[in-house]
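Of the protein chains in this complex, one is absent; all others appear in place.
Chain IDs A and B follow the sequence of writing; residue 1 opens each chain.
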Amino acid sequence: MNQSLRENVKRLFAEGKVKSVLGYREHPLSKAVVATLITRPEDADTLIFDYRCVQNLARGLTRDLPLPVGIVVKGCDGRAVSMRITEGDFAREQIVAIAVACPGVKADGKTFDERCQRCEMHVSPLADVTVGDVSALPKPEKTRAETIAKIKAMTPAERFEFWQKAFEPCTHCYACREVCPLCNCVVCVTDQNAPRWIEQTAKPSSNLMWHMIRAFHHAGRCVDCGECQRACPEGVPMHLLDLCLAEDVEELFDFETGVKQGGKWPFLLFNPEDPDSWLGGPHRG
Amino acid sequence: MADGMKISREALQTALSKRGAIFAPNDVGRWTAVESLPELGPIRPRRPVKDLFTPPRREIARWKAGAGPAEIEPAKPDETPGSVFGVRPCDARALLLLDRAFVQAPYVDPHYKARRDNLLLIGLACQPGPNCYCGVFGFGPDDKDAVDLMLTPKTDGFVAQAGSTRGQAFLATVVTVAVPVPAPRPGPRPEWWTGLPDPKTLYANFDHPMWRELGTSCMNCGVCTQYCPTCQCFTIDDESFKGEIQRLRIVDNCQRSDFTRMAGGHNPRQVAASRLRQRVLHKFSYIPTQNPGLVGCTGCGRCVELCPLDRHLFADVFEIMKRINQEAERVA
Partner (left out) sequence: MSENFQPRIVGFLCNWCSYAGADLAGTSRLKVPANLRVVRVPCSGRINPLFIFKALEEGADGVMVSGCHPGDCHYISGNRYAKRKLAVIRRLLDWVGVEPERIHFTWLSASEGARYAVEVGEFVDKVRALGRRNPMARQGVAS
């Protein structure tokens, strides 16, 4: 895999298709797998791809990179890149997607990540180059519905209690926001103080408000890469709330994030057939 | 061999309880008041001990909104005596740095000082972990210079050594037995380590392109800053609810994109790499330059352990210095 990846990248440089490539490398001192930006073809020999490549590199796409930029993408990462293009952050020609056949990654080094066990799209739908054998990739072992079933089974009071406990350790460090490839507001709602929607310090109300708004902003945009949860230094399971809303978005709007090129975010559209029953509740439907 | 005082857990607990509240890390690494001395792991907890001295959220005044001028009640500094159990040398040494910021005349933070004056620091020796590197800064896991008492855990209690006159005085109030203690262990260092960066050289290379390269793998999430025992930046904020207003001193984070944004919109550290550079220079150049003998890092390794992008901040510092030195040699 590494050999093929490096050759492909060198070829892209030689053909002038990329001016830089975002990929993974092994840090020479710490031996950890980190993101790297290479601008010279000879540096392609530092690139790797294996089960340690957990990070979503799409968050590293900034407009000051030498464009066109190549980016090594797993299935989830590629969908994030696709959404960034759909949302107008980048033009399609500015990105060269180097799709790798990803069987899954292991953040703890031993078992496949929970999200990988559910993964239905191991290869990026956005792919200019494909590396690796895409025919032998694993099937999902469980579904998103199964993962959130325990919350669905709870009463409202139990649910509220669950989330209070879940968000209690949150310190508002916003690492979840920084690592998310789709958190790209120029001024985040948490940094606005006129009006102050979300207070800066950690307490039950602001913790809940932050994670609710975060989930809402990601409804229909989250690609289930799980970076938010992995980044959290306190182990807050905020990704679970994203999964809950993803189920709703798929049910209501039949929308799967980042799969269709140019697939617009459901909230930017409407269908005259959208039923009034969506307003829900015990009153008028 | 030096002398230590053997003390039982019960005797220590009783003596500390007499003093007042006892603070210790809980099972998720947060500093809270405890009823009894907990069993602690081999290394520092997730949160640094500075939380008890510069808490993330501290009220400094409150008042009520209403007709007429508000009556502002400044918060009183907390002078209640107590003790902190389980302070590791890296966190304790970091407090010495915070003292420079908050206790040095003429600007003294009365809240910080009140806690420093009234909380006895009971240190606990470590079994260093894979991310620890306190040895780089000249001390080790048994270091007692920044605590009042340094405890080495034994099967039936602790062996205590006084690190200060306050600690000495406390030990005199407890029943102990003198025992010999081995020399303090050296602290761990990474195998690739060859020396601390020179503060002046680092600063002289402010515009080196390597900062940009390192910046591409950093997302400025700020977790390293959030958990660093020496980080001290704070800001003032007001929070209110139904007419009750609190003025707060809250921790700030130089990795936030708006940390240096000014009224009018100008932001000198708009570029992400510049904020990473700021952090490195602050710790390894500005602090040593202004406080000879001190470095803005104590090798606790939290930044390495918690970085979501698996970066090794300390290795980056080393790499920059190596590159600078290599280029200097080539020119020479």
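In the analysis below, a contact is a pair of C-beta atoms (placed from the backbone, for glycine too) under 8 Å apart; a residue touches a chain by one contact, two chains touch by 3 or more.
Treat the numbers as computed from the prediction; the structure is a model and nothing was measured.
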Contact with the hidden chain, among A:32, A:244 or A:259, goes to A:244
Considering the complete complex, of A:7, A:120 or A:274, the missing chain is touched by A:274
Only one of A:140, A:204 or A:235 touches the unshown chain, namely A:204
Where chain A meets the chain that is not shown, the residues are 151, 154, 156-163, 189, 197, 203-205, 208-209, 212-213, 215-216, 219, 241, 244-245, 248-249, 252-253, 266-267, 269-270, 272, 274, 276, 278-284
Chain B positions in touch with the non-displayed chain are 239-242, 244-246
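The working rule: only the chains that are shown with their structure count from here on.
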So, in whole Å, the Cα centroid of chain A is separated from that of chain B by 33
Interface with chain A, chain B side, in the complex: residues 28, 46, 56-57, 190, 192, 213, 216-217, 219-223, 226-227, 237, 239, 248, 250, 253, 256-258, 271-272, 304, 306, 308-312, 315, 318-319
Counting only contacts in the complex, chain A reaches chain B at residues 22, 27, 29-30, 32-37, 55, 59-60, 62, 64, 169, 171, 173-175, 177-179, 187, 191, 199-202, 227, 230-234
